[in-house]
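Reading through the structure tokens given below for one structure.
In this view, the complex is presented without one of its protein chains, the others remaining in place.
Chain naming follows the written order as A and B, and within any one chain the residues start at number 1.
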Amino acid sequence: MSPILQGLITIVVGVGGCLGYFWLSNLLVDRVIFPARGPRIAQNIRRANAIRPWLFLLPAMLALGLYLVYPVIGSFIRSLYNRSGTEFIGLDNYSRLARSEDFRTAFLNNFLWVLVVPAASTFLGLVVAQLTDRLRWGSVAKSLIFMPMAISFVGASLIWKFVYTQDPDIGLLNAIRVGLGAAPLDPLQLPFWNNFFLMVILIWIQTGFAMVILSAALRGIPEETIEAAILDGANPFQVFFRIKVPQIMGTIVVVWTTITILVLKVFDIVYTMTGGNYGTEILPSYMMTFMFRDDGVATAVAFVIMLVVLPVMVWNIRQAHKEMR
Amino acid sequence: MNTRMLGSAAALALIAGASHAQDLRFPVGEGDFNWQSYEDFAAAHDFSGETLTLTGPWTGADAELVNSMLAYFAAATGAEVQYNGSESFEQDIVIATQANSAPNIAVFPQPGLAADLAARGALTPLAEGTGDWVLENYAAGQSWVDLGTYAGPEGDEALYGFFYKIDLKSLVWYSPEAFEEAGYDIPESMEDLHALTEQIVADGGTPWCIGLGSGAATGWPATDWVEDLMLRTQTPEVYDQWVTNEIPFDDPRIVNAIEEFGWFARNEDFVNGGTSAVASTDFRDSPQGLFSFPPECYMHRQASFIPTFFPDDADADFFYFPSYAEQDLGNPVLGAGTLFAITADSPAAQGLIAFLQTPLAHEVWMAQSGFLTPYGAVNTDLFASDTQRQMNEILLNATTFRFDASDLMPGEIGAGAFWTGMVDYVTGEDAQSVAEGIQARWDEIR
Partner (left out) sequence: MSGIAGRRSGLTWAVNLTVLALVILWLVPTVGLLISSFRDRDQIGETGWWLAALPVEQAYRTRAEGEARQEGDLWVIEGSLFDTAEAQSALGEARPGIARFGTSAREPGAQDAGTEAALRDGGTLRVEPDGQYRVTTPEEPDDRGQRIYFVAATAPALTLDNYRTVLGAAGMGRAFMNTLTVTIPATVIPIVIAAFAAFALAWMRFPGRGLLIAAVVGLLVVPLQLALVPLLNLHNRIGIGQSFVGIWLAHTGFGLPLAIYLLRNYMAGLPRDIIESARVDGASDFQIFRRIVLPLSFPALAAFGIFQFLWTWNDLLVAKVFLPSSGDAQVMTVKIADDLLGSRGGDWGILATAAFVSIAVPLVVFFTMQRFFVRGLLAGSVK
């Protein structure tokens, strides 16, 4: 069988099986187990409706449970054991981290990343979404700004090497510096600021994401509210900040949260650009230095990462609760 | 007898089918290869119908080379051989052993990782007598046995690794024509090398190209420098104790070796692009400076593999990274090597280890490129170039041979703290505090 055919069949089976489950299970509940007819029709409908959410949720819960909850619990237990996983050492891995200077650097840098990257990406995304909204070539502009999203992190790191490299015959930034009469330097070796040069890469990638979601939200704003404001004499800036932004606040929060979470997972950029040297280590790449060597410490770092986002998570959960009421 | 054997080997190669019908690079029976060893091996082993899987760090051209050697094994035994190389071999093999999906044989570039896996019970000890064979047939056999012997899961020591393909590290590459034009002589001692370095600066040139960049592994080339300088300032015994951390990393003797490296790498005038370029230049790009006009640098210290990254038809040669005339330490040589270990036992896997003990297995690769071997029985006329032959001579004539220390240290140090420590050092931190930082990491993992 040719690989193409094989691929097609597996695709049909996989996707079809998934859709078939939802259709068949609903059919089963509605027609066979609790048919909406006969003497106990009211009770049957009630029961069917009580069961249906769980039918809808079952595959997702199974997948989440197996692929995320189970490893998380397993990992937490692992983080309480020593290097080879043979001896229970309680919280020693965590206290070891607390004592490590590298870890503190990674932690502080990560804090910077979480502050800067989501804020910058969301802000730029919002600006682009608004500016291109009524532009004739807006969709072209949007596509071009979205493009970095299509690039793998490793590819992106390579792209930015052509910007940052110290050799002014390869790195654009240093070519400009030399053109202005300054000596070339390696931006990734500048203490403290190098973190920001690395963040620029992720902002460059994520602005497209923010832009796409936010421009959908902007289009969703009812025209009447905007027209009313314009009639009241509001200038474009007032319309944007007083009318539009508050209305899409929910979406902004979603985008912000999503990027925050991404920031806490992406190790590739730091890993390939500086290998964590020159004081640019962040927690995910710090974790990679322990992966497959000392899984106890690696998992402990992972849990610290989860603790870092806890406030964002709690806030999101509260928000979700509020909406439901 | 011979012809019959050849016939059967050829027939086997045909039967075994397309999956390994890779042409044998050198026709059996032609040239000065030890064909007798091949025929004897073919007569004694038959693995028809078996599949042997291997994984290792060699990709691209290197993968072709190892396949050309494995093709002879396939032809001799009828086994089907599949080699898969990976850039991230270290990570992949750990995943594979944890998932019980390991291939039959893994080729380790670092004894440290092999020792780790042996302790977890992921490796099978080599057949009895393999150790004795290495002792008898390899130059400095004892050191190769020691480097391949690890503690198993129960703590009992056994020989797990068979070394095949050695790299030589104590080499300085240069362009003979650039040297000739400028009137420089090959330095015979470390003192001469220092003098030459200063001479080049006085002449308005830049002596060294040093590049430590290697993605996530940035810093490793500097560890080779420090190791070489350790061997040139301290006795081999001190080196061994350093490797096992019996002497702490922040001992003055080690700090001194780091500072010896700093003499070269931390002087703005001595290195191409200045010291900030040292840390960021990719080690593969770094030697290009030797071959530009005007020369961006005159010397580049790197292992025997580096010509792969030279431009085509580069005018390059090497000299031995010299030792101090005033110190009585002989001519120490730093090297590294890859070792074959069995990750999933099978008769064919054992068979391959036996095949590696035939001179032919070494000759096939050495007749092509980039291969050095401590095996005394090979026909050294077969080396593809004089350069390689000279390197092999350095290897065989070494008064002291020591294995790359960073490969022997625990992963967190040898492939972690030592690398990043060296980057910190070349970018300005002082040697003492770098060494203390590395020692602190080492204390943590004990």
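Here is the rule we go by: a residue touches a chain if its C-beta (ideal position, glycine included) is under 8 Å from a C-beta of that chain, and two chains touch if they have at least 3 such contacts.
Fair warning: this is a prediction, and the values are worked out from it, not measured in the lab.
Within the complete assembly, A:V128 is the residue of A:V128, A:L198 or A:V297 that touches the hidden chain.
Residue-wise, the contact with the chain that is not shown comes from B:Q288, picked out of B:T218, B:Q234, B:Q288 or B:N392. Listed by residue number, the positions of chain A touching the unshown chain are 3-4, 6-7, 10-11, 14-15, 18-19, 22, 26, 30, 49-50, 52-54, 56-57, 59-61, 63-64, 66-72, 74-75, 124, 128, 131-132, 135, 138-139, 141, 143-155, 158-160, 162-163, 168-172, 175, 204, 207, 209, 212-213, 215-216, 219-220, 222-223, 236, 250-251, 254, 257-258, 261, 264-265, 267, 284, 287-288, 291, 295, 298-299, 302, 305-306, 309, 313, 316-317, 320-321, 323-324.
For chain B, the residues touching the absent chain in the complete assembly are 55, 59-63, 82, 84-88, 91-92, 95-96, 98-101, 177-178, 181-182, 204-205, 282, 284-285, 288, 292-295, 309, 311, 313.
Everything that follows uses one rule, which is that only the chains that are shown with their structure count from here on.
Spacing of chain A relative to chain B, judged by their CA centroids, is 41 angstrom. By the touch rule above, chain A contacts chain B in their complex via residues 83-84, 96, 100-101, 165-167, 185-186, 188-189, 271-272, 274-278, 288-294.
Within the complex, the chain B residues that touch chain A are 90-91, 94-95, 119-120, 214-219, 273, 276-277, 279-281, 411-412, 416, 419-420, 423-424, 427, 437, 444-445.
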